[in-house]
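Take a look at the structure below.
Note that one protein chain is taken out, while the other chains of the complex remain in position.
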Amino acid sequence: MRGSGAPVRTQGPPDGRGTLKDLSRPGRRAYSLPRLDVPETRLPAEHARHGSVGLPEVAERDLVTHYTRLSQLNYGVDTGVYPLGSCSMKYNPKISEAGASLPGFQRAHPRQPDHTVQGSLELMWRLERALCEITGMARATLQPPAGACGELTGLLIMRAHHTKAGNPRRRVLIPDSAHGTNPASVRLSGYEVQPVPSDSRGLVDVSALEKLANEDVAGLMLTNPNTLGLFEEEIQRITEVIHGVGGLVYYDGANLNAILGRCRPGDMGFDIVHINTHKTFATPHGGGGPGAGPVGVSEVLVPFLPAPRVELREDGSFGLETAFPESIGRMHGFLGNFAILVRAYAYVFLHGRDGLKEVADLAVLNANYLAHLLKDAFPMEHPDMPPMHEFVATARALKEETGIRAMDVAKRVIDLGYHPSTVYFPLVVEEALMVEPTETETQEVLDAFAEALLQAHREAHEDPDLLHEAPVTTPVRRLDEARAARHLTLRW
Amino acid sequence: MRGSGAPVRTQGPPDGRGTLKDLSRPGRRAYSLPRLDVPETRLPAEHARHGSVGLPEVAERDLVTHYTRLSQLNYGVDTGVYPLGSCSMKYNPKISEAGASLPGFQRAHPRQPDHTVQGSLELMWRLERALCEITGMARATLQPPAGACGELTGLLIMRAHHTKAGNPRRRVLIPDSAHGTNPASVRLSGYEVQPVPSDSRGLVDVSALEKLANEDVAGLMLTNPNTLGLFEEEIQRITEVIHGVGGLVYYDGANLNAILGRCRPGDMGFDIVHINTHKTFATPHGGGGPGAGPVGVSEVLVPFLPAPRVELREDGSFGLETAFPESIGRMHGFLGNFAILVRAYAYVFLHGRDGLKEVADLAVLNANYLAHLLKDAFPMEHPDMPPMHEFVATARALKEETGIRAMDVAKRVIDLGYHPSTVYFPLVVEEALMVEPTETETQEVLDAFAEALLQAHREAHEDPDLLHEAPVTTPVRRLDEARAARHLTLRW
Amino acid sequence: MRFAPHTDEDVARMLGAIGRSSVDELFDQIPAAVRLDRPLDLPEGVSEMEILADLTELAGRNRSAQDLICFAGGGAYDHYVPAVVWSLAGRSEFYTSYTPYQPELSQGVLQALFEYQSMICELTGLEVSNASLYDGATALAEAVNLARSSRGRDRVLVSGGVDPRYVETLRTYGRGSGYEPEVFEVQGGRGGRPEVGDDVACVIVQHPNAYGLLEPARDLFGQAHAGGARAIQIFDPLSLGVMAPPGDLRADIAVAEGQVLGNHLNHGGPYLGVIATRLDDVRRLPGRIVGETRDVDGRTGYVLTLQAREQHIRREKATSNICTNQTLMAIAATVYLGWLGPQGLEELGRACASKAAYAAERLTEVPGVELLFDDAPFFKEFPLRLPRPAAEVRDALVERGYLAVPLPDADGHALLVAVTERRTREEIDGLATALRAVLA
Partner (left out) sequence: MRFAPHTDEDVARMLGAIGRSSVDELFDQIPAAVRLDRPLDLPEGVSEMEILADLTELAGRNRSAQDLICFAGGGAYDHYVPAVVWSLAGRSEFYTSYTPYQPELSQGVLQALFEYQSMICELTGLEVSNASLYDGATALAEAVNLARSSRGRDRVLVSGGVDPRYVETLRTYGRGSGYEPEVFEVQGGRGGRPEVGDDVACVIVQHPNAYGLLEPARDLFGQAHAGGARAIQIFDPLSLGVMAPPGDLRADIAVAEGQVLGNHLNHGGPYLGVIATRLDDVRRLPGRIVGETRDVDGRTGYVLTLQAREQHIRREKATSNICTNQTLMAIAATVYLGWLGPQGLEELGRACASKAAYAAERLTEVPGVELLFDDAPFFKEFPLRLPRPAAEVRDALVERGYLAVPLPDADGHALLVAVTERRTREEIDGLATALRAVLA
């Protein structure tokens, strides 16, 4: 038995291979447009295109067969467990899709006057209020279209705050285990990155932090629970240290799923928080996007929030306001990823007060349970503390014993029918397997997924070629990434 | 190489096997309902259920994974060519789905008063007019939810007509190649079936017909082009013969796709016509249904049409009328498969006058082209006449040479990546392969499909086990039908 | 708009390959006399955006349950259809496939239908279900054929509580099959005394009936059995979380309109004909039946079975002429029942019953309005007697944004009010207020 195989389509008729271009035949077409019902006008010659665009020419039937096939080559949450650490790949409720495609939302133009879009504006208002309550912040912007943009938004607010105080400062502290977007955003906000080491428990080394903290430090960015899935026990001390030197503390909300209704960044002393709605609030990831990255801030930072903002007017109506002289400006061409916010709204209000807490409870229970099942084969890097909603295990021992690496294990898990966890992140852990089962998986699925990992572990000793050669059940096998970068073929 | 394989999912994690019941755990749930906002009422004890219903208990996430998996096990038109003879499995335009799910249609209640559903009624009116124009009939009913029900409707009209004339008569003539629903419908309408033999060309044997025609004959049911894909050249003579004895001629519209805009049943002398909208007008087959089977009749039969009927009132509005004393009555609980009729409407008016003719042109071209590619390996049963939109080839010679049967060829075609044609129908042809490519396939696809059949033919000589064992690329291999019927397991 | 992919060059090349000089030639067999020598009298084809605009305009002229608060019942109901149902049933691998004649490529549809059959058996307490019929009314006609052939008897007795549309449908089908349904009277909207002679094949009772009332079904079925006839029950699938199932009531055949199981109102169709019966009549069941079996490697799989009942094998000897059925609706029903589960079914039934009871209370507070049948128990719909013609009141209620429909066969003063789980107390109170205003 080679394993039950990845649940994707691996077969199909030969004419289904190749790109859409390969299906193209001159003159074939899918489009239809109404007959021109006005006199034809041509653009001035100097602006006109010469010759036609090299797009494929196919029938609608070809399009459908082709992209249906491509979809079937792909694994999604709807196909099965997708335990990518740091990504909260939970089940995305179908009702959110239905809500977001209501014509009143779907066909609203972003430049419509406020009185014609009161429904959208009230939705944004209510969502902002809810996100503030969940995070313990005063106000929030819904503009950022993803977490990374939320980070930059938050850092520009930080910069505006310090600039107003007379000195923008120079550095932002980031734990060494942080997500790559954190340092990248810091750079884009004009700050320098100063890494903060972790201690042996996998937490921020507070004494090191104390040494690094000074008047040059604009702030600290922190994920809590951190990327190792551990709650920063000394969080109050940490925020105190930073506040003590006049810095601000930024909460990277990627892991908010772990603490919903249990504790709030605002109450821990954070000044700025971003939320990945596509993680915590189950707006689907769309193969890599879109998402949304709302940013909440404490009272004192409200003046710096991007504009436009939705405000409740005296007459009870909602309006987009732009007159905020201290605002950092605009982070998105329009209002952000509105239709994603509709999905987040649906998720938040479906769950409500108790439901959100239960989300965190069960996400943490699932992670602890799965970590427990795996602990002998793939021990946690920092086993002293129980993980929150995710955990980082390591295949270091396995590698030493057998030469099999985390990547080989991941590929074998594919052959056994599952999407593997994140591997090689966080970078500070050798042979990392970062596993986040989320709350929407059943115990049975966790048992089966763990069994696949344990089977791979056994096979690493008994039949390592199964792992070296994996995957063998996929439409393609391991791909030559070096070749891709060397012989750049980025288009047909 | 075992072939490129059927384009369905064959793999998946072990927890994905089994029925929904196997995923059930007590207390798990997907549903949510509002809190009861009125006092609770219980039914009288004698009517109350004791104990709960044995339905599965699963989470929404389980439902989605399970039925997504089941869908991926299935081949559909969107997956690839589906050349089932007699079924017109053409591409189903996506816009029809969008149109049918407009809330104004989707949420209309069938008992709403006419003035609140003028949109639906006008759509039905326009569709009826269009179908009458396409078939050359005076009026039509849209009630029958499928072709077979249309047949029964037509035959009951036939009976009503004869009964009114004083004698319902006894027999209905049907060519021996007819579809099974024809004789079954005849029986349900209270008539006896009298088969009519075919001549050597595969057409109705007109002299035999003349002998069978007498005053006992209520009518003749005919498919034209017939189930062999051949146009009944002597169609006028045929209808004359039946009319000569006072009988009526019924047109089974399953093959209407072949003649759209080229000729019309009404002009050939037919009195009653049914249309399979799920064939000709690309309303998707839904895994076996729903469809719609509108029935058109000539002027003299109009009084017998089922009620209610949509009528245009004097004031320009539309209404459902029921006061037709000679009507045969009601063939469906409400108005028929309305949402399917919306799709048919979309298809008819998208194509319009020239577009429909082109459908027939290209359907016939595709069938002739494919028959040509296959003619040496799988000759047409009646090669003297060119086929219309489909053709019946035979694997008789192959069977004689190699022992390989049509079914083996079909299964091998699956391994080569395609849905095979109909096999063993019509029953009058030995080792029949009934192939209807439809107009929505490209020449490239036809070439590739033909090549698969030709490869199977070669392999039948060179490596017959490939065919005997086929399919090997599917989620299950050949299934034991005898066992299914012997050890009846019809539920979990 | 066209969907055929052919370019002019494709056509020319293909014609060349088959040795023809024009497409017209391919139609040479059609005798000149019957050829259509003019274009079809239809408009020119339009673009996708035009047909959508046209359909949107037409749909916009309907005032559906999207705009009106729907208390309409009488065989089709505004139950909530959860988003998951059509997200799954609407997957194109399901809806663009055909009847599963090639089971190896159709395990998805086949297994879903097997699950459907299983759930219908669980619901009804009967032993076998088929894989769908057209709708409730035609399912009843099929049930009658089954009963008549099973009993070898002719006559068909129908309770006066059965929906008149069902009776009309039976009358139509009966003309071909050679019976005339005989309606026996009900008292106070239910009950009655069928005279079950030894030529009676079946007794048909709708429970809850067309007035919404609960029937003494056990008793009526007892009478049927006493006379050696089959007991046929028309049931409401969504009543079965709180009501005793047909099997417990000793129905031999149970049929239902399955629209309520996750299918949209769709202005009357496509709906879903549900039928279930006893195992010993399985070979008389109409339509597709899916069975579990093994493949050559011993793996579990599903196939169409007992096909010797069906028209494509047995032709005029088939149990029915049905071929295309309502598979997709059955798949939707399966997902819906999976969503609901036993608890949901019960909670939903309780919600309908409670809201209907509340509505009856509020509406009969309106002066001049009373229950058509005092004291008769009902499930989710009930008939009111109005002081004015019901059709007039209906139209006046529509003006105020409410939809409820007259009882078709009553004296013209009866309104049927159906209350699903979807209706809120506020909406019910609103209906009462509107009715009060209309009748004032």
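Going by the order they are written in, the chains are A, B and C; count residues from 1 in each one.
Rule of thumb we're sticking to: a contact is a pair of C-beta atoms (placed from the backbone, for glycine too) under 8 Å apart; a residue touches a chain by one contact, two chains touch by 3 or more.
Being a predicted model, the structure only gives us computed values, none of them experimental.
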Chains in view that the hidden chain touches are A, B, C
By the document's definition of touch, the residue of A:98, A:138 or A:245 touching the omitted chain is A:98
Of C:87, C:277, C:334 or C:354, the residue touching the omitted chain is C:87
By the document's definition of touch, the residue of A:198, A:337 or A:394 touching the omitted chain is A:337
Where chain C meets the left-out chain, the residues are 48-49, 52, 80, 82-83, 87, 91-92, 421-422
Per the touch rule stated above, chain B touches the missing chain via residues 25-28, 32-34, 58-62, 64, 68, 93-95, 97-98
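Definition applied: only the chains that are shown with their structure count from here on.
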Dominant interface by pair count is B-C
Cα centre of chain A to Cα centre of chain B, whole Å, reads 47
Here the gap between chain B and chain C, centre to centre from mean Cα coordinates and rounded to Å, is 20
Chain centres from averaged Cα atoms put chain A and chain C apart, in whole Å, by 45
Residue ranges of chain C touching at least 2 other chains are 1-5, 10, 46-48, 82, 84, 87, 92
Flagged in chain B as touching 2+ other chains are 6, 8, 28, 60, 64, 68-69, 72, 78-79, 91, 93, 350, 440-442
